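Here's a structure for you.
Every protein chain of the complex appears in place save one, which is left out.
And now, subunit A:
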Amino acid sequence: MPAVQETIDQVRQIDVDQYKYGFETTIEMDKAPKGLSEDIIRLISSKKNEPEWMLEWRLQAYSRWQTMEEPSWARVRYPKIDFNDLHYYAAPKSTSGPKSLDEVDPELLRVYEKLGIPLKEQEILAGVEKSRIAVDAVFDSVSVVTTFKEELKKAGVIFMSISEAMREHPDLVRKYLGTVVPQSDNFYATLNSAVFTDGSFVYVPKGVRCPMELSTYFRINEKNTGQFERTLIIADEGAYVSYLEGCTAPQRDENQLHAAVVELIALDDAEIKYSTVQNWYPGDKQGKGGIYNFVTKRGDCRGKNSKISWTQVETGSAITWKYPSCILRGDGSRGEFYSIAVSNGHQQIDSGTKMIHLGKNTSSRIISKGIAAGVSENTYRGQVSAHRKAENARNFTQCDSLLIGDRCGAHTVPYIEAKNSTAQFEHEATTSKISEDQLFYCLQRGIPEEAAIALIVNGFVKEVIQELPMEFAVEAQKLIGISLEGSVG
């Protein structure tokens, strides 16, 4: 069924030329020379006062990366990236590392103000109706400020930039870094391991429920730079944390590379909720410029009955290559993936998830909604696998997509692999099948068919949006208030 006018209008509102965060800020920057070499890696490491083992780890990754080939299996097309034509390090001159808010360059603060990111604790405290969020603000290659650190410390929660964590909690970082996404995992993750500049580190100790939402806000500002951040979140036994991630970049004609690695570790009975609203600059109407978003995100449900949940709203980036995954290792662990991916203009999205069932009685749920408009390509690529010992593994997958216009493409590529006879996998990509009962229920009560479909689908999208923490849900709803009435695979 074709898209209704309402949907078309809403998608137009978030079309690529409506990008609101495209402004550029002139800030004096300290940049590494262009290119990638051992010397550059040494420079990054020394700029960050890293321990010796970290430098070795980086160099090891670099030598590995040189032997690797760029992956070509994804359904995205782009000119070859010259990895030597990038700055691998760019930091505002005035801040050599995260300091107290008073010392941060006011120009930088204005950037975040413009983006609507609250960095001033008192302001946030003053707002009665707003709940509090601790923010780690990453500007190009460095974290400029982390808020609410003291208050979190009282609860025992460690929330700081990863470079700071490497100095202050080297044992924790060393114990967990690279254990979910190994150094040589894939081309971009390996590159990230060699050159990552900053990112957030979270450790929630045993039995602690993190008292507020944690959030990192990424901003690419400098020209010709790549942003390589690394996030590591550990929820110890029985802990809970909800983490949000947001990102924007200026409007530029050339493409910029963003290759991040996110590692989540949930121990026994712990729960991590990770939400992203990805709004990198998508390029202009002609497909010029925009961010290449090549990201490796993976969660490891290491402990018994642990839970990791990914929620993403993808609207930005020229190219997205991203598969937030869950390794369900602990018995009774649970993985969830909720995604809404909107592509417009010349955007290309190849995104999905992996649910790897290793432990007994593990379960996972995948809900993915793709919306393609303009001349964009939107691919869902997902893998669900149950290993020999994964008794009673359960998965439910639903991925629907909607095409608006006849010059875009929507594709679904699921991989379903079962090696245990007690595994129960259900994968479906039709809306009609799941909503027939509901539709009948509505029709029974005199609601006309079209209204009934809109009602059901809206309710469903809300369900995905509800997975987002409140603060992000508002933003996400602004980005997509779309009804998904006629869905195809």
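General observations
Definition applied: contacts are C-beta pairs under 8 Å (C-beta built on N, C-alpha and C of every residue); 3 or more make two chains touch, one makes a residue touch a chain; residues count from 1.
As a convention for this text, contacts and distances are computed from a predicted model.
One chain of the assembly is not displayed; among "ATP-binding cassette domain-containing protein", "ABC-2 type transport system permease protein", "Fe-S cluster assembly protein SufD" or "Carbohydrate ABC transporter membrane protein 2 (CUT1 family)", its UniProt protein name is "Fe-S cluster assembly protein SufD".
Contact with the omitted chain, checked across A:Val180, A:Ala423 or A:Leu439, is made by A:Ala423. Here one chain is not drawn; of A:Ser275, A:Thr296 or A:Thr412, the residue touching it is A:Thr412. Touching residues on subunit A toward the chain that is not drawn are 1-3, 73, 386, 388, 401, 403-433, 486, 488-489.
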